[in-house]
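My questions will all concern the structure given below.
The complex is shown incomplete by one protein chain, all other protein chains being positioned as in the whole.
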Amino acid sequence: MSATRPTDDGRRSGGVLAYVGNALGGGGWLLLPVIALLAAAVWLPKLPVTRDAYDHLVIFDVSQSMNVEDYRIGDRVVSRLQFAKHAVAEALKNPKCDTRIGWAVFAGRKIVTLLAPVEVCRNYSALLAALDNIDSRMAFERSSEIQEGLLWTMTNVRDLKPLPTVIFMTDGHEAPPLPPERIRSYDGALGEVRGWVVGVGGLQPQPIPKSDQDGRRIGFWRATEVLQWGGAANVTGGTRHEHLSELREAHLQQLAKNVGFGYTRLIDTQSLDAALHDRELAHPAVVETDLRWIPGLLALLLLGWWFRPDQRPARQAG
Amino acid sequence: MSSPATDFYYRLPTRAGTQRPGSHPGTSHGNGQEFVTHATLFSRPDPRRLDVRASLRDVRGDWLVRVMRQRVGVPVWLAADVSASMVFGAARTKLAVLADLARAIGASATRVGDAAGMVAFDSREREDLQVPASMSRGIGHVMAAALDDPQRAVQAEVGERHAGDPVDGLAAALRALAGRQCLVFLASDFHFPLARLDEALDPLSRAFIVPVIIWDPAEIEPPPLNGLASLRDAESAARSAIWLRPRLRAQWRDAVAERRATLAAYFANRGLRPFWVQGAFDADAMSEYFFEANA
Partner (left out) sequence: MIDGQNLPLDFAMPWALLLLPLAALPLLRRRREELAFPSLAWLPKDRLGIWVERFGRAAAVIAILATVLALARPGRPEWDVERIGRGAEIVVLFDSSLSMDDEMLARGAHPKRRRDSPLRKRNIARQALSAFVERRPADRFSLLMFGAAPFRVTPFSQSPEVIQAGITAAGISNGLPGTDLGRGLMAAIEQFNGRAYTGSRVILLVSDGAAEIDEITRQNIRNGMRQNRIALNWIYLRSVNWPRLDSEKEPEAVGLITDVAMHRFFKTLPTTYKVYEAESPDAVAKAVADIERAQNLPLEYRERIPRRDFTPYFYLTAILACLGLLAHRATTVRSFSR
């Protein structure tokens, strides 16, 4: 075919220019933008691009009720705290590099920040090692006043700069039981500190393991050893079986609503996605981004098109 | 597309036994210019052809009549190779040149009152391109149009897929002409093995065959520039590449010369003389060819 088409053989005129003409003829000029794009890919510096970024402070309730074993990882029965840690570790497995995450533990009425949020990609193994250290021995108080802890968090998390969003992982078991008249409403501005309350635990009341200060198991809490709730069943979750623990969702939903947080229940390792990747919690961050792939990909597409094979025309019937 | 139909002189160098009057030497007696013998007026009662001088000289005193040989018309056939390799040519494809030949044949045949027709072949007989012999005036253009069709180029590309031996196609195409008395222009580039060509030509025992070997200048003369040529065989689609350089050009030219010699020897062996077409069809050369054949 091509032989019949009168194409110019550029070299006839002679000289270097003729060779250049011949190289670019017949569609060869397409290699020039390819080279230009590749050159751009070599020398393109990282450019600032605004993207959604997350700063999470994950707070683990380390009170004793979190030792109730009502989750499973594979065949292994694990405690609420272990499963919460497992779920967070799983969520970190595919990190977005502009996500920062930090750890804190809650006991009594306070939280203790262990790690201020750090960038996940670079510090992945260190973050996991630190996460691994979290256990119920960190419970610096025996009580577990979740309402107070959440309200305390709302104020104290502001010490962290930049202000992170809060992922509060608890089973909602108030110890001692919270009388309805002590329900406090949040007096700060809603939406300033944002976050999620994540309900951890099963809905079946389970006995709470008792452990000593070094974390050794010493049986279960008995009904007589804990403060029972004498009144009628109420929204704060006070029950007549305070030695047993179950996820008190209604209470947690109420608490979350009070401070303007979202609520979700930790059912499996995917449950955290809603909280960790909630676009409401994202803040725009200017990230130095490697954009070399854009000219690179364009060059590749051109090359691919240029080298597309062609088919012999199909034989017509007859 | 229609270049001026230059016609050429042609005449069968042998006697033809066809029935139709025409311009070629025939075998039957009749109205003609060619004297055969004298006959008595009784045996040939045609007083118009009374030869008075011969009668006077006749010892028996018979009236003698001249017996003349009737000139006859023979059908002219073009056997056209339309295989993929014919769709090649730097300036014009060989098929276009072949179309010129077809027009010239048509015009020449019409002028002398012969019928002209065409059979075509690639690796098979191409019945779709066949043009039945006819004396009509535009017959050359009909044949040329069938050949010089852009569709041929596409078909040539497709044709690579079932590349076979063109001799099979030729044999099939020529079967219709077997044993007939006619003039056959066998036009091809002869890029196929000659070993079996005899099989195709032998049935044409009574025909006068003019092998027309059409080559494009680009295939017999290598390009002048050095460089890489990435090549595909038009027939088999095989790939090859050559780096053009003086040594290679010499080899190329040698190969062409060798092929030319092979073809000439082959046709000479059959008592035929090939007519070479390189780049363009030259009607005068064709006339010359026939003058020499009839000499």
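By written order: A and B. Residues from 1 in each chain.
The rule we apply is simple: a contact is a pair of C-beta atoms (placed from the backbone, for glycine too) under 8 Å apart; a residue touches a chain by one contact, two chains touch by 3 or more.
Only a predicted model underlies this, so the values are computations on that prediction, with no experimental measurement involved.
Within the full complex, the residue among B:Ile242, B:Ala264 or B:Ala293 touching the omitted chain is B:Ile242. Here one chain is not drawn; of B:Val256, B:Leu272 or B:Ala293, the residue touching it is B:Val256. Touch with the chain omitted from the figure is made, among B:Asp100, B:Asp189 or B:Asp282, by B:Asp189. Listed for chain A, the residues touching the missing chain in the whole complex are 1-3, 5-9, 12, 19-20, 22-26, 28, 31, 34-35, 38-39, 41-43, 102, 104-105, 110-119, 121-123, 126-127, 129-130, 133, 137-141, 156, 159-160, 213, 290, 292-293, 296-297, 299-300, 303-304, 307-310, 312.
Residues of chain B in touch with the missing chain: 84-88, 90-91, 94, 189, 191, 216, 218-219, 223-236, 238-245, 248, 251-252, 255-256, 259.
Here is the rule we go by: only the chains that are shown with their structure count from here on.
Per-chain CA centroids place chain A at a distance of 86 Å from chain B.
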